[in-house]
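Removed: one protein chain of the complex. Kept in place: all other protein chains.
This part shows chain A:
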Amino acid sequence: MKIIVLIKQVPESQATRMDETTGTLIREAASSVINPLDLHAIECALLIKEAAKEKCEIVCLSMGPPAATKVLREAMALGVDHGVLLSDRAFAGSDTWCTAFTLAAAVRKLGLPDLILCGERATDGETGQTGPAMGAFLDLPVISFVSHIEQIAGGWRARRMLEDGYETVEIDGPALACVLKEAAVPRLPTLQGKRLSRAKDIDIMSAQDLGVSQDDTGLKASPTRVVKIFRPSHLKKCEKLPAMDPAQAEKAVDRVVCLLKEKGLI
């Protein structure tokens, strides 16, 4: 059995600073960590591996600059077997569509696994698009909002957390699951794990290795255009109604009733 976990390096939120004029993250200043939700995906993979009767290999796949090897080592310190980094100047500026396309190409190259796991979204972009988009590119069934996942004969059983309750689904064959933090509590790396991860090789793959043309990846191939970044203004208004004596209180109540009627709430 083989599981691929997609991980993203994100700025450590504690150390993050914003450029006040452009409204964007100052990425250089922050140290990078594994996207927190991806840690839950890694933990799911490790738990599946520990429960599996057959031999199971976990590969972590990431896309980013060469420094992203750090987060892959972090994953390997937790018990992940291999790390693969897609790193090429040609990938720079990829949007979620393009990233999913490129990651899908890498998965085809590595061989389709039994399960692909990813965190539901990343703390920097907050789109939650890359995982499902990748499932589409690979023509895999996607299980979203997963709060628990386990192996069953021939496939997977997952519990999805929805707004109005839980839904349990069973699925045959390979699938892609986007997990929530409820799915598993991430373990801490051990000293032994840290040491082992330092000695391990990380495969670095370029656009050429993937057989992806320069025109199909990176900023140029990304349909998303960031037109403008701005701080949303707070539109909430507050009206204070004094009610220090009975007369004032009566007036205040009238005003509240009037407001509620205006909004069509009563």
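Odds and ends about this structure:
Everything below uses one rule, namely that a residue touches a chain if its C-beta (ideal position, glycine included) is under 8 Å from a C-beta of that chain, and two chains touch if they have at least 3 such contacts; residues count from 1.
Keep this in mind: contacts and distances are computed from a predicted model.
The chain that is not shown carries the UniProt protein name "Glycolate oxidase", picked from "Aerobic carbon-monoxide dehydrogenase large subunit", "Glycolate oxidase", "Deoxyribose-phosphate aldolase" or "Ferric enterobactin transport ATP-binding protein FepC". For the chain left out of this panel, the touching residue among A:65, A:141 or A:189 is A:189. When the whole complex is considered, the residue among A:41, A:77, A:90 or A:149 that touches the unshown chain is A:77. Only one of A:3, A:33 or A:149 touches the absent chain when the whole complex is considered: A:33. Residues of chain A in touch with the missing chain: 12, 14-15, 33, 36, 74, 77, 185, 187-195.
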